[in-house]
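Can you keep this structure in mind? I'll have questions shortly.
Only one protein chain is missing from this complex, and each of the others stays in its spot.
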Amino acid sequence: MRIVLALVAVGVLAGIAWAGGQSPAMQAFLAIVAPYVAIAVFVVGIGARVIGWARSAVPFRIPTTCGQERSLSFIRFSPLDNPSSSLGAVGRMALEVLTFRSLFRNTRAELKPGGRLVYSSDKWLWAGALLFHYSFLAVFLRHYRFFVEPVPKVIAVLQGLDGFFQVGVPVFFLTSFGLIAGLGYLLARRLVDARMRYLSLPADYFPLFLLLGIALTGIGMRHLWKVDIVRVKELAIGLVNFHPAVPQGVGPLFYVHLFLVSALLAYFPFSKLVHMAGVFLSPTRNLANNNRAVRHLNPWNPPIVGHTYAEWEEEFHDKMKAAGLPLDRE
Amino acid sequence: MHDGGKILTGLAVFLVLALLPFWHNAVGGTAAAPQPKIVTQEKECVAPRETIRSTHMELLNTWRDTVVREGTRTYMDARGKTVNMSLTNTCLSCHPNKKEFCDACHNYLAVSPYCWQCHVEKKESA
Partner (left out) sequence: MGHKTEEQLLQIDYAPPKRDWTDPSVDFEARKGTWSYPGKAKNLQYMGFPNPRDWSPTDADWQLPEGWEKIIHDGFKERLEKYRSLKVFMDICVRCGACADKCHFYIGSGDPKNMPVLRAELLRSIYRQDFTTTGKLLGALGGSRKLTPEVLKEWFYYFFQCTECRRCSVFCPYGIDTAEITMLARELLNLVGLNINWVMEPVANCHRTGNHLGIEPHTFKDNIDFLMDELADITGVRCEPSINRKGAEILFVIPSADYFADPGIYTFMGYMLLFKYLDLDITLSAYASEGGNFGLFTSHDTIKKLNYKVYHEAKRLGVKWLIGGECGHMWRVLHQYMNTMNGPVDFLEVPKSPITGTVFDNARSAKIIHICEFTADLIKNGKLKLDPSRNDHRRVTFHDSCNPARAMGLFEEPRYVLKAACNHFFEMPENTIREQTFCCAGGAGLGNDENMEMRLRGGLPRGSAVRYVRDKHGVNTLSCVCAIDRATLSGLCEYWAPEVGVSGVHELLGNALVMPGENERPTDLRGTPIAAREGADHA
């Protein structure tokens, strides 16, 4: 049900764009208005989200330590899994963001007969996530060629590497395959694994379907139902120069692609996709484990006083005296 | 502890990266769309203009395979005319100016076809 719902939502978006792509009035909306609105919502939305998080304090330094602490000189500590300095914390964040360090630890627990628990390394999620994210990044960067003229050398080099095997005309990009494979895996595990199906929300399927729609229409335009990309680039350059014009003769598939991208951008700040920004602000990862060496300040530290010694001695005075314990007040 | 400075720096980096095409164009200026120069006397190509624009690479690819693998060189085009399947002798006879014709769009879109790894670029006749 949750799956169908998400699929239908993406289908409706695609349908709107497909139909709209064939009427001139809607073309202007899809090609010009929607992208601008989407970019604005994306940038302002993410900014607002981050500022929202930043407004809340980090009252305590609570890193989850995943390695030996720095204590005695003869004990080797783990500077990246349990950093003792800000630099170490930066390193830990870099590992997390660039290599998905924590997912790399993933294990699968299995209960064998007789109550024996066995844990096996399970790196599929790590590999699938890495494949998807890096493919998506490469695809995203490749699209830069539509937005600037002349195209920077680095983008051309990236394209060259991505199409290294020179299969097909136009050349098939490895990351196109990677993107679909990554998304396919992430979707399949939610569908096949009963536990994942149980905990997944429409909000988990929707972005997957949306991204699949974007990837498939993109690949479709490159390899099957070709589009005059000179016109596409004219539109893109027009958009970033603030004098866009509706492109002539690019076909409805392009509008579907563009509208789904717009939908993704606009959806981003309101969804779990904000993990892109939020991961940087996670207090269990981005802080050094040096609480005893450097005092962390809580801006709202409440002035709480506990049960004082004087109050305590007051209550137990006579008993303490009888027991011969030292007293402040005789 | 709010770490406002670090977060604002991060946001600034995000703004720079997310809107990079805007900054890039604002600094680099606007480029006009390419105008591939056609120098031929022929009125029509082997397929309609829009088809050629989006799918010429497929046509050339098919030609290459047919010629190299089957040895056939005759192609019946959209108008029912037969033409010689040859990049050098057919295509380049109408469009001999690679720099002003092929490269105009290819460079614009950072496309680098490997036609020229085998084919010799025609001496510009114009």
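Per-chain numbering from 1; labels A and B assigned in written order.
We take it that contacts are C-beta pairs under 8 Å (C-beta built on N, C-alpha and C of every residue); 3 or more make two chains touch, one makes a residue touch a chain.
Computed from a predicted structure; not experimentally measured.
In the entire assembly, the chain absent from the figure touches the shown chains A. From the options A:P202, A:G220 or A:P252, the residue with contact to the chain not on display is A:P202.
When the omitted chain is restored, the residue from A:K153, A:R295 or A:R329 that touches it is A:R295. Contact with the chain not shown here comes from a single listed residue; of A:I62, A:L137 or A:A245, that residue is A:I62. Along chain A, the points of touch with the absent chain fall at residues 5, 49, 52-72, 74-78, 81-82, 84, 96, 100, 102-103, 105-109, 111, 114-117, 119, 125, 129, 189, 193-204, 270-272, 274-275, 278-279, 281-285, 289-298, 300-302, 304-309, 312-313, 315-316, 319-320, 322-326, 328.
We adopt the following convention: only the chains that are shown with their structure count from here on.
The geometric centre of chain A is 35 Å away from that of chain B, both derived from CA atoms.
Interface of chain B with chain A (complex): residues 1-4, 7, 10-11, 14-15, 18-22, 24-25, 28, 30-31, 33-34, 50, 53-55, 57-58, 60-61, 105, 107-114. Within the complex, the chain A residues that touch chain B are 39, 42-43, 46-47, 50-51, 53-55, 57-59, 144-151, 155-156, 159-160, 166, 169-170, 226-230, 233-234, 236-237, 240-241, 249, 277, 280-281, 296-299.
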